[in-house]
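Shown below is the structure under consideration.
Taken from a larger complex, these chains appear in their original positions, while the remainder are omitted.
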């Protein structure tokens, strides 16, 4: 058992970080393992509430791919992917919206609010938060030509008004990655990209992406090959060498865009580690990979 | 075609009403036919945006029963009702939440926001808006004894913070009738009751329930038997005489509760009439039945 003094020391060690980030906005992409394990879910909720309590403003964007696939299966639909993007017909989009906005988002809100009435769920339709255009379907690997992905969108503009209204009144916005097309339809968006776009729009201090690995690894099998810091100019080389692989590419692009747009730093951190957010924010060493200008 | 002068006269006639309700909050239960017909949906959206534009603060609570039944059927589940209340097991609740929060609520938000980025969807979990207790299951007709309705809830407390945050920043809150139990579970609630409870909590100027009939009718078959005004003390007699029937009872109870709690007036109005809200708010005669202290 920890002594009182040891506890006090931990609090005191956090002090400079609390002071540094007080009043700042952090955008967090929440997904992967951290959304599946009960203990991790609770630890993320605690981290978010602690941040808000000490005066930091977290804004959360969540994913939810596996749940959508599951729900489609239940309704007898088969999911199809092109380069990791789900081909989304009208019926799939309806299921996607219900699952993201009506299930996953609300579960996260519920989890956080057990600790205090702080979280408020949003979709990209609320206050027209996320204006999107149809994804061009340009294959990333350029080998398959253009594909019609259906209701898959790319963020064109973030209308941050509703985030500001909630943030300033003490709430934590939880955003489902569903955008609003100019045609009035809902569009499914990549959650990493949404998080990056929101971070840019809010001039956030940090963008934090929770992933299922320790960060960017030179060799996926060797955790000790972690790349602690990536500068923007190094990214093309890392992609070329395959260190940034297809799965990591949208995350790295989101980080790159955000840092280019003036976000202080972006981080790829290991969502499988309990309290990964707190450790990144409130300790010297930090964890995972940071992307800086 | 209408002349300019006639148009001007209509605007001028609305003037005293605009002045009267400026800065006031109106809570609107949106449901029934007005949620199904495209033209009616558009007319409700226009009415809400017009109100907000001239300085009135509408807060909307919507229903969605038929859609839930439909979605259950799709997933091979049979809906069961006791005295009009859906028996809601865990799986049913999950479907209910997805349909109400992830589909219907977002459709309404989308419809309104085509006219301007004003609507923001909420469930009772957001900011712990609706704290509920499990419905006691006391049969209304007292003939069947207590029934376990499962995840059906009654509003215990409205935490209006998130409504205030959105209202004051120019947004129209759209509330799905899903409450948060002390056990952390979502509970399905009667939308009329939620609307009444929200009106009470916000000390609203008016509670307006959109129904599928012209108001309270002495004889359901004769629209001309409309009861224009009901005083609180007359309600027990109306229930006894069956004028308030089982279908109307939860609506009347919601109105009664709201008026007792200090809401100025409650109204049962005909949601099948285009722009019914505008007509009730901005003309002398009003329409439907008003419930007053």
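To keep things simple, chains are lettered A and B as they appear, and every chain counts its residues starting from 1.
Going forward, a residue touches a chain if its C-beta (ideal position, glycine included) is under 8 Å from a C-beta of that chain, and two chains touch if they have at least 3 such contacts.
A quick note: this is a predicted structure, and the numbers were derived from the prediction, not measured.
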{"item": "Per this structure file, total copies of the shared sequence (2 shown)", "value": "6"}
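Here is the rule we go by: only the chains that are shown with their structure count from here on.
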{"item": "Between chain A and its twin chain B, rotation from the CA superposition, multiple of 5 degrees", "value": "180"}
{"item": "Residue ranges of chain A touching chain B (in the complex, touch as defined)", "value": "74-75, 94, 97-103, 105-106, 109-110, 113-114, 117-123, 125-128, 159, 161-162, 164-166, 168-171, 178, 180, 184, 186"}
